[in-house]
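All protein chains but one are shown at their positions in the complex.
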Amino acid sequence: MRTIRFLLEKEFRQIFRNKAILLMIMVMPVMQLIVLPLAANYEVKNINLSVVDHDHSSYSQKLISKVTASGYFKLTGYNGLFKEGMKLIETDKADLILEIPRGFERNLVREGHQQLFIAVNAINGVKANLGGAYLGTIIRDFNNDIRLQLLPPLKFDGATVIEINSSNLFNPLMKYKFFMVPGILAILVTMIGGFLSALNIVKEKEFGTIEQINVSPIRKHHFILGKLIPFWVLGNVVFTLGLLVSWLVYGIVPLGNLVVLYLFASVFLLAILGFGLLVSTYCDTQQQAMFIMFFFMMIFILMGGLFTSIDSMPEWAKIVSRFNPVSYLIEVMRMVILKGSSLRDILPQLSTVGLFALVLNAWAIWNYKKRN
Amino acid sequence: MEYVIKTDKLTKRFGDFVATNEITFEVEKGEIFGFLGANGAGKTTAMRMLCGLSMPSSGTATVAGFDVYKQTEEIKRNIGYMSQRFSLYEDLTVQENIRFFGGIYGLSNQEIKTKSEDLLEQLGLKNEAKKLVASLPLGWKQKLSFSVAVLHQPKIVFLDEPTGGVDPVTRRQFWDLIYEASAKGITVFVTTHYMDEAEYCNRISIMVDGKIEALDTPANLKSQFKVNSMDEVFFELARGAKRSD
Partner (left out) sequence: MEQFINFVKKEFAHVWRDKKTLLILFGMPVIQILIFGFALTNEVKNSEIIVLDQAKDQASQQIIGRIAASRYFHIQSSVMNKEKIEEAFKQGKIKMAIVFPAGFNETLLHQGKAQIQILADASDPNTASMLTNYVSSIIQDYLNSIDKTAVIPYSIVPEVRMLYNPQLKGAPNFVPGVMALVLMLVCVMMTAISIVKEKETGTMEVLLVSPFSPLLVILSKAVPYLILSLINVASILLLSIYVLDLPVNGSIVLLFAESTLFIITCLSLGIFISVKTDSQQMAMLISLMGMFLPTVLFSGFMFPIENMPYPLQLISNLVPAKWFYIIVKSIMIKGVGFSAIWKETLILGSITVVLLAVSLKSFKIRLA
């Protein structure tokens, strides 16, 4: 136990000695947490729409004003030729073209049937999907308006209707930031913990100081614990800073219990730090450790369900993501912060991550060899 | 005679390459044992096996009475080691390094305190105690490393080319430290390729291409080879060496 105290004292001294890095560790995540949710915004509004109106009728005007009034679309072009609308798409000035054919109003009234053409720049899938869907809904509404106007009231009442009463739980204002902030905080904590721990042991190898440790009677698990604890503390500090930023900047107050949140974050940190130390024991240079860690981080983050839903992944990817500690952190952060989930609710995730922590650290201790 | 190191046909192979080839020798308690050889002769490998940093491929050895295969952690409690490369923490101060290494060898706070005061006094580093190790000149760093290696009063201290790259005056001072440690009963096992330093040793062994080619007191070796200096002894032996950097 006494050995660990000396190890901790030394690690903390080294951390505090390098003020530049310490500052980076503290300031970078805070800055990023402030900026990233503003940038990582999938809240699809302001979709650029270019209207090609061949009809110039009162109906076409009504439709256009209904579309622009919805708040989802920004009219960036109004032309009489499809070619010109297309040019806007090519230069990325428009995402969608709504083409209203000649005789739109006349045909609709006389023949009761008329087509509209929508062309979507589908390179960006999310925009294409949501933009198309929104435009579809608006046109449907517009269609109903016209029917109400044109049909005798009785006849329309006769149709069967199912009213859909939908409510948006946990985030009634549908703020995308509420969704992103806990996820981004999870990523930042992961990155800080993972990279610092991965670089640490390997740094001692590179500088040769590990020799002096290896030739001493230090127990292997003491050495690993001595590395684990300082970064664990640091990780918790960064996590706390992150929670403060989300409260002060975004007004996000965890709905669930803070103790539950910290408990999970603590166990998660043990797991990701263990992973970092494990990578560290396998590497010879900092450059190598960083690169390998980066490789895994990338997979962890991309497949962690931050931007895209894990449910939508193919079967093999779902299995892979079950071994991804980051996916559990992102999930639990959102659960506890936004939905107010309790300890009992997150118990399965907690025990899985706890198991990761155990296995990874044991593996790191096993693979740290004082003799080769 | 009591032996603190005993090896029998100790061998280390890296693939096809035999770094140390069946070396057999004993080191007596309290002596200063010089381990000589050209670069790449296998000195460091042999030393690393004895310190428990490297697993022998075959042969047997005991250090301070403990087996190098199974009892490395017991060995480590009884030895000090100073590696060829400076390996104290450059981003810690002199005092913090002493405190840390004292601590992990299990010295009490009181012991750490008195020992580090003595040590700083002895090395003349009192004014530098609170300076970062990185800022010290090489010679002082080496002396500090040595003092840290014997801080916990080990039975044996292993020194791997301790005086590489330092000036003659500092080397002389360094050997004074070695004699002091030896006087306290610490056995010194030192590798070097400075032949004048070989003269300071009680006994020396000379390794060529992974094998021990000669082992005796400096005086005996000189008379055996009928030459006047260790330089000439070494030259006689190392002439046929195939390996060197």
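By written order: A and B. Residues from 1 in each chain.
Here, contacts are C-beta pairs under 8 Å (C-beta built on N, C-alpha and C of every residue); 3 or more make two chains touch, one makes a residue touch a chain.
Everything numeric here is computed off the predicted structure, so don't read it as measured data.
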Name every displayed chain that the left-out chain is in contact with.
A
Specify the residue from the set A:T240, A:T285 or A:S351 that touches the hidden chain.
A:T285
From A:I89, A:L185, A:I201 or A:L269, residue that would touch the chain that is not displayed
A:I89
Residue of A:L81, A:A122, A:L244 or A:L258 touching the missing chain in the full complex
A:A122
Absent-chain contact - pick from A:G77, A:G103, A:G132 or A:P254
A:G132
Tell me which stretches of chain A touch the chain missing from the display.
18, 20-21, 24-25, 28, 32, 35-36, 38-46, 48, 89-90, 92, 108-109, 112-130, 132-133, 135-137, 139, 142-143, 146-147, 150-151, 157-172, 174-176, 178-179, 191, 195, 199, 203, 282-283, 285-288, 290-292, 294-295, 298-299, 302-303, 307-309, 311-314, 316-317, 320, 331-332, 334-335, 338-342, 345-346, 348
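Criterion: only the chains that are shown with their structure count from here on.
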What is the distance in Å between the mean C-alpha positions of chain A and chain B?
55
Contact residues on chain A for chain B in the complex?
2-3, 5-7, 9-10, 13-14, 17-18, 207-219, 370-372
Sites on chain B touched by chain A in the complex
51-55, 72-73, 76-77, 79, 81, 83, 85-92, 96, 99-101, 103-106, 132
